[in-house]
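Yeah, one chain of the complex is gone here, protein chain that is, but the others are all in their spots.
Order as written gives the chain letters A and B; numbering starts at 1 within each chain.
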Amino acid sequence: MFIKKIMQPKPTEHEIIVAGGGISGAAVAYGLAKKGHKVTMIDAPTETNKASRTNVGLLWCQSKFAHLPDYAKWGFHSCRLFPELTKELEEVSGVEIPVNYTGGLIACLGDDEFNTRQDYIGKLKEELGEYNGSMIDRAELERKLPKVPFGPEVTGAAWCEEDGIVEPLALLRAYLVGFERAGGIIKNTLIHDVQPVGGGYRVITEDGPMDCERLVLAAGLANRRLAQFAIADLPVSADKGQVLLVERMPYVMPIPMLGVTQTFGGTIIIGFRHEFVGHDTRIIPEDIATEGKWAIRVWPELGRQRLIRAWSGLRVMPDDKQAIYSKLPGHPNATIINTHSAVTLAAVHTRYIPDFIINEDLPELAQGMTLKRFGYTC
Amino acid sequence: MDVQTDLLVVGAGPAGLAAACAARSCGLEVTVVDEQAAPGGQLFRNIETPLGQSMLEPKEREQGMNLAADFRKSGVKYYPGTTVWGLEPRKVSCNINGKPVILKPSTTVIAPGAMERPVPFPGWTLPGVLGAGAGDIILRSGGTLTENPDDPVVLAGNGPLLLLLACHLIHSGVKVAAWLDTGYWSRRLMAAPLMPASLLDSPYLGKGLGMALQIVKGKIPIVSGVKNIRAVGKDRLEKVVYEVLGKQKELYTGTLMRHEGVIPRTHILNSMKVEHAWDSVQRYWYPVVSECGATSIDGIYLAGDAGYVHGGDASILKGRLSGIDAARSLGVISDSEARFRSAEPLAVLRRMRIARGFLRYVFAPNPGIFDVSDDTMVCRCECVTAGDIRRAVREGHTDVNEVKLYTRCGMGQCQGRMCGPALAEITAAEVSRSPKKVGTLKIQQPFRPVALRSYCDVNSLK
Partner (left out) sequence: MKDAPAAGSVTITVDDRELQVPEGITVAAAVLGHAHAGRTYIHPVDNSPRAPYCLMGVCFECLMEINGEPDVQSCLISVEEGMIIKRQLQHEEVN
């Protein structure tokens, strides 16, 4: 026991440690480094659940959520800040970030779907006061996407001009390069445990312990186990998504459509499923076949195209769908970040969350997004 | 059609045909599916036609024709032109003549065979550059490799198919300008102590020596220690440039055939998380299977060169053994009858494996062949270069799945079949580790592109 103690490597010292190098971690780490803080970001090397690799890159502020008006506005705010973010990141990192700010669509099949969606938009307008989205009929939809031969059942769509689509891996890469250029340090290792020590925190990694004054937990689903020293049951769950990838086609869809959208490379991604089945990432053909069939109803020509591969992954979903930005209960120097829409919210994450981490207030829109709403004191 | 059956055999090459016949003769209901239009796989391609028979040595021809004839007589249900795109125990998704079907076999023997190790080099995507196996297929299809019969071809690489191809070329009167040998002499010398064991399989040794003699008599110029092969041309191959002893040389030709060994086709088994082992001499992954081909997954067998490359005649024996064991596993024959039926093929197979041990060294790939320039295209489907891969590795991505994600290498329609080995070798070289340590590409169904409608229709059947 004594020998073991002597053999422990000495902890390295850090001002701020950000646990998690995905889109959320990178966004706030970059923001902190920009402000002159000394930040070390820890990211697991391989094969752990990586939600940042499991998404289409939609910048999506429409249609969420009538019962969370502040969260909806938060999303719009982020989308409006996005062009500035990508421009800055491209300049600072030299990484090109393919992005379209061409709006977003949600297709409707049949009249019932159209009416349901329309009612929901009505509710959003009521709750938010102002909501920049509306229903468009089929003719208008065809004008927006003239080269997509929509199926006969398509009656129209929900449209929002403030949505868009970004290449998510390029965005992440730009953040990481920008972070390093701003003086940030990236450590690729596995975190085994986090414990409060002295006035700060000790992050125990496979490569030895790392001490910090301030801690940021941005490790997605892994936050559940990393936050155990403060919360036994973090209200965040694994959200399984399964997706079909159809071969490259001529580029006909410059406006992304929820559930069936064309990437910058020309391939078509189909999938919109949310499943809460724990950590099972097996592809269930019966499940994605349902989505494939839906996509064929929206865009019949897709049926003849070749499916190149299918993949699945786990995303993060806070239990009440809203983002979590919070000090951990009893730990004013430990901040936790969890959200489903880390790509959309990247702009506000970079702009506002670093200040919150350094103990300033959250912006008004986000003040309801702490753990207080789940009954915790923090 | 009957979707439920005792045994499904995937692949109608030597191993698959043998497995089907052996299982059938034990009394099982057997279905065979294969992507090609006729039985025989690669070794016995077109074995039922005079053209296909003509290029084989008499003993092999007889073996192949007998196997095909037995297969046809056996009452096995056979679906050629079938692509398998999903495989789980007791559930196999395929397209039979374009129609999606889900088959439900109690046991499955997977016998996809082997493929040539795909090695990228500058200009390898130019029309006129082929694998040696492809060149051989053209000859065995009665075709010619050059438009003008007097034009020469060039061979390059290190491996068994190059020998075979050279003999066929001599036999067909094709002019071979040179054989550029990229082999690894230190490994070849290590083979020497194992060669006496090869006398255990003298017919095979005789065949090899016979081929070598033909090549010497055919007066093909052999250049050893070749490095940095490049195929050069605008819209098609015009010349081959290479280095030997530090000097650059070139050969004008419109046809180059490169071969760097034969490796198991592991695509399907990778998707099933079957345990694989790494052969550090041959530099390939192979599935860990019992002597009769049983994998770690209940009801799934692997037979033939896809388990480890020992050659076509060994594949026939491996196929027989898995067919017999499938029957035993279903309780259709007793354990003792299975032992009785397996005794002879097992004995012969064991002798063969010992005798052929030296080949592991003679045809060991030279790892230097993967040290290609940054501008070399590695992923043909997505146009990803060696430089792209190295850059991703330097940015901290040391697992091939991560590199794939960042570069798109392996995301195209071949699903990493052509770029997988090079992706691993280049990634590993960049971090000075063995390819064993950089992971293998995660494979999921569909194993091949399949029309979206087919995939959805067949998976929606309740």
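Simple rule for what comes next: contacts are C-beta pairs under 8 Å (C-beta built on N, C-alpha and C of every residue); 3 or more make two chains touch, one makes a residue touch a chain.
Just so it is clear, the model here is predicted, and its values are computed rather than measured.
Only one residue from B:R236, B:R394 or B:K437 touches the chain missing from this view: B:R236. Across the entire complex, the residue among A:H14, A:K34, A:K73 or A:R248 in touch with the chain not shown is A:R248.
The chain omitted from view is touched by exactly one of B:E35, B:E88, B:E291 or B:E337, namely B:E35.
When the whole complex is considered, the residue among B:V9, B:V101, B:M115 or B:I333 that touches the unshown chain is B:M115. Residue in contact with the omitted chain (choice from B:R188, B:H276 or B:R380): B:R380. Residue positions on chain B in contact with the hidden chain: 35-38, 42, 46, 48-52, 81, 83, 115-116, 118, 124-131, 133-134, 137-139, 141-145, 147, 235-236, 265, 380-383, 412-414, 417-418, 449, in rising order.
Please note the rule applied: only the chains that are shown with their structure count from here on.
Of all residues in chain B, only 86, 93, 395-396, 398-399, 401-402, 405-406, 408, 411-413, 415, 439, 444-446, 449-453, 455-460 touch chain A in the complex they form.
Residues 45-47, 53, 169, 173, 176, 186, 188, 244, 246-247, 265, 283, 285-286, 288-290, 292-293, 295-296, 302-311 of chain A touch chain B in their complex.
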